Structure formats: structure tokens, C-alpha cells
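One structure follows; several queries about it will come next.
Omission of a single protein chain aside, the complex is shown with its protein chains in their original locations.
A, B and C label the chains in the order they appear, each numbered from 1.
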Amino acid sequence: MNNALVLTIALPLLGAFLLPVLMRTSTALGLWLGPLILSYGCWLLSTLWLSDTSLPISLAIGGFAPPLGINLYVDSLALLFAFAVQLLGLICWPFKLDQDTAHRQALMLLLIAAATGLALSGDLFNLYVFYELVAVATFGLVAASGTSAAYAATFRYLILSGIGSVMALLGIALLYSQTGTLNLAHLAQLAPEKLNNPLGLTAFLLMLIGIGVKAELFPVNSWAPEIYATASSKLSGFLAGLVSKLALLIILRLLILIFHQPEAVQVILVLGILGAISGELAAWRAKDLRRMLGFSSIGQLGVVFIALSLPDERGLLAVIALSLHHLIVKTGLFMLADGWGGSLQRLCSIAHTSPLGAALFVLFSLSLVGMPPLPGFWAKFTLITELASQNEPLYLIGLLVFLLATVIETSYLFRIAGSMYQKPAIDTARSAPPPKVSDFSLTAATLFGFALLAATLFIAPLGDGLQAIAAETQNIDLYINTVFPATSGGPL
Amino acid sequence: MRNLTGLLFAGGLGFMLLAIASGINFGNPAMLVGKAIQSSAPEQTGAANIVTSVVLGYRGIDTLGELSILFAAASAAGLILGRRHTTAGTMTKGGFVLHHGGALLFPLLLTIGFYIIFHGHLTPGGGFQGGVILAAAFFLPLLARPGARLHHAMLSLIEAFAGASFILIGLAALMQGEAFLQPMMDQHTLGQLFSAGTLPLLYLAVGLKVGAELASLLSHLAQTESEL
Amino acid sequence: MSSSITLELILYTTAIGLLIIGLAGVALSRQMFRMVLALVIAEAGANLMLVLAGYRWDAIAPILTSLSDHPVMVDPVPQAMVLTAIVIGVGVQALAVSILIRIRQRYASLDRTEVAERMDAEIAATAGIKRDVSQEAPLGERPLPPIPANAIGSKGGGS
Partner (left out) sequence: MTEPELWIAILLGLMMLSAAIMVLVVKNHLAAVAAASVVSLGLALLFALMRAPDVAMTEAAVGAGLSSLILALALRRLGLWKIEGNLIKTDLLAIKNRRDTDA
């Protein structure tokens, strides 16, 4: 029955293909199709999670055994992200009804299918295909908002992402020329003897830059604030919260399974440091909420990249904890930005008109900064202890930058939070009514807030669970043995 | 400043790639997977063209993803370039040669397109190439006659069902307890037109989907500038 | 054997050349349409590299003529991947071009610095920020080296 897992990718694609036609014959059916498919996907993934199937498992698509065909690799981490994709897709579903609904929903389904594929696929080129699908669907969805700025931002993103995909393709070509395989497990087997050389490093750097475009890696992240400022908030939340983490997941897999060179890790560390500092500084100067969120997301992903460069299991734990935390908090914040997008000055003394929203903002900010009882603290605490225990100078710089970034983050987040709770001044210049978050978005944001609080309460079992996931992800032999059972000396 | 960064980046990349050139064993690639596929493809898929076996069999889901990308691009272009206009044709009237040549070429292109699609498992060619030719066949009248327009409802119907049938063929295998996109049906003799099981059907779906997708893309781009 | 190495080196050099020309073109060209063209060239280079990764100088095309003999064939997998990559490339290109058409309609310009500047202005305007406030610090708003302000006004490219 595990074979049915592929439905989480196939059904959204099927739905996307049929949606434009279906919408023309029966609007009601068309409107329900997407949420229905996603709910089914959530159900499918959660039953697998709850059943006693021993993870990880590997599914061969088309019945062709892995190194020849493509396989889906399902471990706890992949399953977690796949589930997050389907659930978040449901929450961020574009319900807006107009003449473009069919196309927009079809694109959203494609985006979700591709994102699920990114979480599950165990084949390098297949990952590239899904990565491109994510990109193209994103372009369509951002441009669908129809403003001139959205078109310009999309074009700039498209060019950057095009450069990225050329790089990634080049990296794949180099890898293939060296090893003759594309399967991640097979590559992991061959890597120690074939890729531990300058060529392997070059291939990794190319793929890092290529995939880093979506992960908001330092030199290729100029798209993020523009896109988040022009796309709808739900979509921005999906992109910033989830898609960036999925790109990160690919980089993580590549780093763990295939590229063990110390240089690769150092490059990631340096880029992470640069990303963290530049992102937070830019966020500090930003004058509108959405761009501020975009820049701060660059900064926080920089921190995640710093964590990614840590060598052992606890570093990986920090990566996973930070990513999941950022996923919840940033998506929640973007949900709030649904109504509050725009100049930060408009948020002045907003707490008096919408107390719930302001409270949520403060909650998210506290967790983002790392206030002790909240989950953000534990994630950051793991990172700090781990960074401090390294004795290489570069890691110390990383630690300093991380602390500095946290200070900057605190200063700008609480500048805003402070202004929210200001006494409503008699401001004649602002005659416009105070911005209001739509009820749906507020509900969604509240859900994220509850998730955060629940995580605070159950931090101990959660930490243990994440520890187990990190151990499982770190285990290269487990990955190889899952994909190639029985064979010990290699698949071919 | 930006120019300099770009140049430095491109130059650095080029240098890096040239520097590692000696490490690549050209002309004698490892081909671990390639060799294994070559020896097992005839039995597993029954297609004489091994590239087809790989495209539709071993890496079938890649092809599905690619179709989805084309679909995403076409519907995004549709979203961006606005709703379908009544006149989707060129501003200028095509000349005599274009007009009549177009009419003459249409059945010819159609035949060639389908020929290439149906022989994709035997000879070079297949759904993508045939699909492009089909798209050209349907686009040609637009260039030749100013008033002509594509049957958009028809086009999106083909588009939807071709894409859906690719997935449904895959799901049919899943229903029978096999893996998604597993080739089914008799393979017959290698090299026959009716061989390779479901592969030709998949290629037909690919060809129709690609053709419809590209035709609608082209017609969107060829719209008259009425809204300018 | 020695001549075969030269052939692959030629192909490799061509691929790198196309890549570099394409990437440099994307970075350097002012005109947005030219950027799309440059991207197409870079993609062509990457595709060539991918086919090269499976190329054998002593082999035939991967099409079986009979079941009995097993001739040496070139690797079919990269070829299948390139097929995919080519079609993906054309899809992205069509999308890029249609966005360009809209940009041209809205901004009446295809100059990248001008479009970027106007996009920034529009984002600021929709956000309700007074432009003169942020004018003093446009450098800090981007993590990437920003577009030099002196380049505005001089329409570049070949339009």
C-alpha cells in the first residue's frame, strides 16, 4: 500500500491538468477539487506516519529498481516536509474567485505537487525537474497578481532562477560524467572514491548556487524581498516558509550524502554569515512590513546555513529545529501581512483596533528572537552551544555574527511591536482607516500561534523526536541500505 | 559595479571549469546506469529506441514533471497575457504563397507529426518532436490568415485529457497493484509498430499535450495588439 | 585515441564558451530582451555539457536494431535528460517573453535599470511610503550590489 504514496504527487498534477476544463463545466466541482486532493494527501501522509510502517522506505517509480529508475525516498524528515507541503497548501489555498481562478488554482496545485516531489524524490535530475516546476508555477502565481511591479519582480526572479538552473544542470552534468549515476544513494556510495576531488567540489558549488536561489542563499537572494512584496501574502508565506526550506533540504541531503569536503562546508558557512548579516541589516532599514519580512527571512536562512555548516548531529538538529521554527513563524507573520502589508507607519497603535493580531505579532517576534520558554529559544540555544564548542576561528565569527543578527532582529521587531502598542496619537495625517487582517488569515495565523505554543509545552518530546529525525537523516548507511536492500557491494 | 561582479563571476566560473577539464574522463564515461539500462531495456520496456525507454519508462516521472512545466508555463502565459481575444491572428495578411502553402502544408505537417509520435519507440523522435510539429501545423493558419483563430475550448480539452491520460495510464498500473507508471500490456516483438506496451500510448499523450500547449502559447503571443 | 581527446576537448570548450558568453551576457546586458537571449545561450551550453557527459567516441546511437548483438552505444540517460531540459528551457523562455510583453506595456521601457527603479518606486507607493524618505538610503535596501543610480536615464541596450 506504500506505493500509494506517489499519489501525493500524481493527484495534484492530475487535478491541475483537469481543473481548467472542469471549472468550465461545473464551478462548484472545480472549486472543491483542489482542497479535496490536498486533504486526501494529508490523510495519506498522516496514516503512513501513524501506521507501524518502519521508516525509511524507498519506492521505485515505474517498478524499475532504483539506480536505473527513479525512487522516492521516504524518511521521517521527508515525510514531515511532504505533510507540511500538503497542509500548508491547504491553508494557503487561493480561494479568491474571479475569471482567473481556474488557472491560479491549477498553478497552485502544480506548485504543491512539485514541492512534495522535492521533499520525497531520491534522484538528482528528478529533483531538478521538480525544482523547475516549482519555479515556473511560482512565476505564474506571482505574475497573476497583475500589478506592474509584480511583472517586473517576476522577470528579475525568472532571470536569476534561470541562471540558477543552468548552474544546477551544469553541476548535474559534471556529477554524471564522473559517476555515471543520478540516484542519491548510488552517488553516496560512489562519492568517497569518485567525488572527493576538485571536480566534485566544483559540482557541489554549482549546485549550491543553483539550488540556493530558492533557499535565499546569500549572493542569489535579491529576488526575495521584491517577490514577497508583490505576491499575495499567502503565496509569500508558502514560498518563504516552505519552498525555501525544501531547497535547503536538497542542499542538506547533498551535503550529508555526497559532498563531505571541508571546503564545501566552509563555503556554506561564509555564505551563511554574509546572508545573515546583510539580510538583518536590510530588514532593519526596511520601511514596509512585507519587504522587512523578506529581508529578515534572508537573514534567518543565513543563520540556518551557518547551522548547516556544523559537522555533527547536533548541528543537524539545530538546522531542522531552526527550519521548522522559521516555517511556522514566518508563515504566520506573512498571514498577518495579508492585511498589514505596507508601510510600517500604518501599524502604529494597531493593537487598539486589532488586539489579537498584535498579540500574535508579539508572540511570533518573541519566538523569532529567542525568548526562553518559546521554541525559538531552544533552536537558537542548540546552535549557540554547538557553535561555541567549535574551535575554528571561522565558527567563532559565525557565532558573533549570529549574536549580532539576533540583536538587530530584536531591535527592529520590537521597534514595530512597540509602535503597535503606542497610545493612539491624534494623527491628522493618517485619515485612512487602520489596516485590517482578513478573518481567514487571522484564523490561520492564530493556528500557527497555537502550534507555536503547543510546541512550547511539549518541547521535551518534540526535541527528542527531532533528535531521532536528525540521527536518521545523518545516517548515510541507512539511506543506502534502504534504497538498495540486500546488495552489499553496490547495486551494479 | 554590477557589471564587474557579473564579469568576474562568469570569468571565474569559466576558469574553474577549464581547470577541472583534466579531471573529466571524456569519451569514456562511467556509464554505470547507462550500461545497465542498455542491457535491460529491451526486456523491461520492449522499445527499440532506448532513449524512449528512458524517457517514458525509467524516468517517466521526469517526463510527467516536464509536461507539467509546459502546462504551467502555458497557463501562466495565458494568465499574464490576458483572456483569450476574439482575434488571434497576425496584423498583416499573408501573401499568396503563405496562404495557399499553409493550406497545403497543414495535412502534411499533421501526418508527419503523428508519424513521428507513433514511431517514437522505434526510431529517433517521439512525443516532443511530433508535438512541436503538430503545434506548427495548427499555428500555421494563424500566420496565413488574419481572421483565423484557434479553437481554444477544443485546445484546452485536448490539453487536459492528454495530460490526464498520461497520469491515468500510470494510475492504472497502480490500481493493478504495480508501481505508478509501470509499463503494462504485451510488449510484442521488438521493432514492430505495435510493441513496447503502453509506451506508444504515453508518447501519444505527450505529443498531444505538447502540441496543444505550444499552440495555445503561440496563439497567445501572436495576438493582435488591440489592448495596447 | 589522441584525436578523440581533441574532439571532446573541442566540444567541452564550446560548451564552456557558450555558458560563459551566456552568463556574462545576462549580467552585462542592459536590455531585458537581450537577457532572455543570453539565458537561452547559457542553457544551450549546459545542454551540450550534459550530452557530452554520456558521449563515447567509439559508440553508436542508442537505438537497437536487433536483440542478438550488443553493440557499444552512447549513454541514453543524459540524452533523455537533455530532451527534458530543452523542453523546460523553451517553456521558461516563453513565460519570460510574455512577462516582458506586459512590462513593456506598463513601463514603456525594457531597460533593466529603469524598470527596476520604477518597480521599487511602485512597491514603495503601494506600501504607502514617501519616496523621499527612503531615497537617502537606497543602498541598504538590497543585499546585492545595487544598481548604480547614475546609470538611470541613460537608456542602454540596443533598443
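Methods note: contacts are C-beta pairs under 8 Å (C-beta built on N, C-alpha and C of every residue); 3 or more make two chains touch, one makes a residue touch a chain.
Owing to the predicted nature of the structure, the values given are computational and were not obtained by experimental measurement.
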Touched by the hidden chain, restricted to displayed chains: B, C
From C:Ile41, C:Leu64 or C:Ala116, residue that would touch the chain that is not displayed: C:Ile41
Full-complex contact with the absent chain, from B:Ile20, B:Val33, B:Ala48 or B:Leu143: B:Leu143
Option from B:Ala135, B:Leu181 or B:Ala212 whose C-beta touches the chain left out: B:Ala135
Residue touching the undisplayed chain, where the options are C:Leu64, C:Val82 or C:Ile123: C:Val82
Interface with the unshown chain - residue positions in chain B: 49, 51-52, 94, 97-98, 124-126, 128-129, 132-133, 135-136, 139, 143, 214, 217-218, 221-223, 225
For chain C, the residues touching the chain missing from this view: 3-4, 6-7, 10-11, 13-14, 17-18, 21-22, 24-25, 28-29, 33-34, 36-38, 40-41, 44, 47-48, 51-52, 55, 57, 59-63, 73-74, 79, 82-83, 86-87, 89-90, 93-94, 97-98, 100-101, 104, 110, 158-159
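Rule of thumb we're sticking to: only the chains that are shown with their structure count from here on.
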Distance from chain C to chain B - Cα centre to Cα centre, in angstrom: 20
Centre-to-centre distance between chain B and chain A (centres being mean Cα positions), rounded to whole Å: 30
Mean-CA-position distance for chain C and chain A (Å): 24
Of all residues in chain C, the ones touching two or more other chains: 19, 23, 26, 52-54, 75, 77, 81, 84, 88, 91-92, 95, 99, 102
Residue list for chain A, restricted to those that touch at least two other chains: 125, 129, 132, 136, 139-140, 143, 151, 170, 174, 176-177, 180, 182
Contacting residues of chain C [partner chain B, same complex]: 4-5, 7-9, 12, 16, 19-20, 23-24, 26-28, 52-58, 61-67, 70, 73, 75-77, 79-81, 83-84, 86-88, 91-92, 94-95, 97-99, 101-102, 105, 145-148
Partner chain B, residues of chain A touching it in the complex: 3-4, 6-7, 9-10, 13-14, 16-18, 20-21, 24, 59-64, 67-70, 99-100, 103-104, 106-107, 110, 113-114, 117, 125-126, 129-130, 132-133, 136-137, 139-141, 143-144, 151, 170, 174, 176-183, 186, 190, 194, 197-199, 202, 492
Of all residues in chain A, those that touch chain C in their complex: 125, 129, 132, 135-136, 139-140, 143, 147-149, 151-156, 158-159, 162-163, 165-166, 169-170, 172-174, 176-177, 180, 182, 218-219, 221-222, 225-226, 229-230, 275, 278-279, 281-282, 285-291, 295, 298, 341-343, 345-346
